[in-house]
Each structure stands twice: as structure tokens, then as C-alpha cells.
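Every protein chain but one is kept in place in this view of the complex.
Order of writing sets the labels: A and B. Residues in every chain begin at 1.
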Amino acid sequence: MEEAKEHSKHAHGYGIYVLVWLALVTLTGLTAAVAGINFGKLSIVVAIIIAVIKSYLVLTEFMHLKTEQRTFKAFIFVALFFIIISLALLFSDYSFYVR
Amino acid sequence: MTTQEHAVEQVHRDDIRSKMGMWLFLFSELLLFGGLFFMYSVYRFMHQQDFSIASKEMNTFLGTLNTVILLTSSLTMALSIAAIQRGKKALSIFLQIVTILFGLAFMVNKVIEWSHEFAEGNFPGSASLANRPPGQILYFGLYYSMVGLHGLHVLVGMTVIGFMTVFTIRGKITQDNYVKLEAAGLYWHLVDIIWIFLFPLFYLIT
Partner (left out) sequence: MASETLTLHNNGHEVSYLDYQGKHKGLLGWLLSTDHKRIGILYMIGVLSFFAVGVTLGFLIRLELLTPQGTIVGPQAYNEFFTVHGIIMIFIVVIPVIPAVFGNFFLPIMLGAKDVAFPRINLLTWYLYIIGGVLILLSLVLPGGAADTGWTFYVPYSVRTGTNMIFTLTAVFIIGFSSILTGLNFLTTIHRMRAPGMDWFKMPLFAWSLYATSWIQVIVTPIVGITLLMVIVERVFHVGIFDPTLGGDPLLFQHMFWMYSHPAVYIIIVPAMGVISEIIPVFSQRTIFGYKFIAYSSLGIAVFGSLVWAHHMFATGMSDTAEFVFSLLTFLVAIPSAIKVFNWTATLYKGSIKLEAPMLYALAFIFLFSIGGLTGIIQGALNVDLYLTDTYFIVGHIHYVVFGGTGFGLFAALHYWLPKMFGRMYNKKVAKVAFWIVFIGFNVLYFPFFILGWMGMPRRSYHYLPQFQLYHVIATVGSWILVLGLLIMMVNLLVSLIKGKKITENNIWGGETLEWKVSTPPTVENFEEIPEVFDGPYEYKQNEYASMEEEVK
């Protein structure tokens, strides 16, 4: 295994972390602010989209996924794939049920 | 090291291996909460009105404050790793302690929130909660389960970072060998990500 020799030797900058933090706090403010506006059914979609953007920032920057091996990124897709498909299948029951 | 019976000396340390183990563990954590998110989405779908009514009783200010606290703790955690990468041991130790303190602040807020809810009689098994419509009972059931489990993870995370601080002070975590701290950081950030989802799902339902 060639890769075994690599150590994680990416030094990460302080500046980018502070920027990411600023973005995260701004998004938190945004999500709290738009919660006051009634988008109807869309509210949950807006809230989830903002949460996904925030998680993406934490994953790629704070958790260093950006500089990590491809394998790790593939792992994330496995987990997400399972969650999304399972949720869809679960709702194939609950969206159409008559109980 | 006491149980290490035969020391299998690896030719070189494999940091990627340690991180891979941690990531896989995080996935199982993610799916532990994933199961709860499944239950949440089903019940919210079945009882949209009740969920909205019940969530109005949440203290949005404290919720938002806690989100900011946890995000900031994630920042200090990430910075502590950046510091140790540059060999700044004291700074890294300081940032780790700050992270733990933020975790503590988060928990204090939670205690304030929960004691308020309990005072209003919104606790599991109480008569006043049992008399509410099913959707609201479920909302509070999920609220206490999910936020409670998350709080447990915050406590575990604080303990783990506490150990890391001791390791850093004793020189077991150094500029060349900080994978333990990185793994602890990964765990802490996951706890943060879970809160990022819990916050809008419980506090911000219109």
C-alpha cells in the first residue's frame, strides 16, 4: 500500500477557520430570521437547506474532509445514500397510507 | 498499554488508519441519530399542526444562543489542532480548555431550558402532557429523547477533549503526533453537525 506512508501533514490556516465560523453564525442568524416568515410548506425546506450548507462547511473545513483521501468522501456518500434511500422507502408507506 | 501483550511494532504509524476508524464510528453515530430523525420525520408528517403548536413553547433565544455557542466551540477545537500543527502547545491547550468551557455553557443553558419545561409540567409521564393531543406528546417525547441523547454526546465529547488536554500537557500529543486530538475533534464536530439539524427541527417550526 503506497498510501500507508502518507501522514496527514496538511497544516490548516487559522484565517479560513474564522471565516467559516463567521459564515456559520450568519447562517444561524438567517435561519432564525426566516423562521419568522411563513413560507408555508417551504419553511422546512429552507431550514433543511441552510442546515445542509452549514454541515457541508463543518465537514469540509473543520473536519478537513477537503484535504482527506477520496475513500473518506466515498464513505460519506455510502452513509448519505443509505439515509436518503431509507427515508424515501419509509415514506413510500407514510405518504400513501390509510390507517 | 497494559493489555498490549505482544507489541506489534508497525514499521510506521498509520494516521489514516486511526482516522478511518474514527470516521466509521462517526457514521454509526450519525445513523444512531438518523434513526431518531426517521421517527421525527414520520411523526412530524403525521402531526404537522401539533408539532408547530408545541414548538412555539420552545425558547428560541436560548436555542439560537446554544447554536452559536456550539459553533464557536467547533471553531476553537479546529484552531487547537491548527495550533498544535504549528507546535504552539500552550495555545492549543488553552483552546482545548475553551472548547470544554463552551460545552459546559451549552449544558448549563440546557439545564435552564429543561427546568423551565419541567416547571410548566411538560415532562414525560406528567398528567398535563398526557392530556395534550397525541402529536404534542410525541413532539415532547422526541424533543427529550433527541436533545437528551445529544446532550449526552456533548458530555462524552467534553470528557474526551479533557483527556486530550491531559495528553497534550504530558507531551503525548505533539506537533508530529496529533492524530488523537484530530479524532477527538472529528467527534466534537459531529456533535455540532447534529445540533445544526436539531435546532431548526425543534425550535423553528412555523
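Here is the rule we use: a contact is a pair of C-beta atoms (placed from the backbone, for glycine too) under 8 Å apart; a residue touches a chain by one contact, two chains touch by 3 or more.
Just so we're clear, the structure is a prediction, and the values are computed from it rather than from any experiment.
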Out of B:17, B:56 or B:116, which touches the unshown chain? B:17
State which residues belonging to chain B touch the missing partner chain. 2-9, 14, 16-17, 20-21, 24-25, 27-29, 31-36, 38-39, 42-43, 46-47, 124-125, 130, 133-135, 137-138, 140-142, 144-145
Name every residue on chain A in touch with the hidden partner chain. 1, 4, 71, 78-79, 82, 85-86, 89-90, 92-99
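One rule holds for everything that comes next: only the chains that are shown with their structure count from here on.
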Cα centre of chain A to Cα centre of chain B, whole Å, reads 15
Listed in rising order, the residues of chain A that touch chain B in the complex are 3-8, 11-14, 17-18, 20-21, 24-25, 28-29, 31-32, 35-39, 43-44, 47-48, 50-51, 54-55, 58-59, 61-64, 68-69, 71-72, 75, 78-79, 82-83, 86-87, 90-91, 94-95
Name, in rising order, each residue of chain B that touches chain A in their complex. 12-16, 19-20, 23-24, 27, 30-31, 34, 37-38, 41-42, 45-46, 60, 64, 67-68, 71-72, 74-75, 77-79, 81-82, 85-86, 179, 182, 185-186, 189-190, 192-193, 196-197, 199-201, 203-206
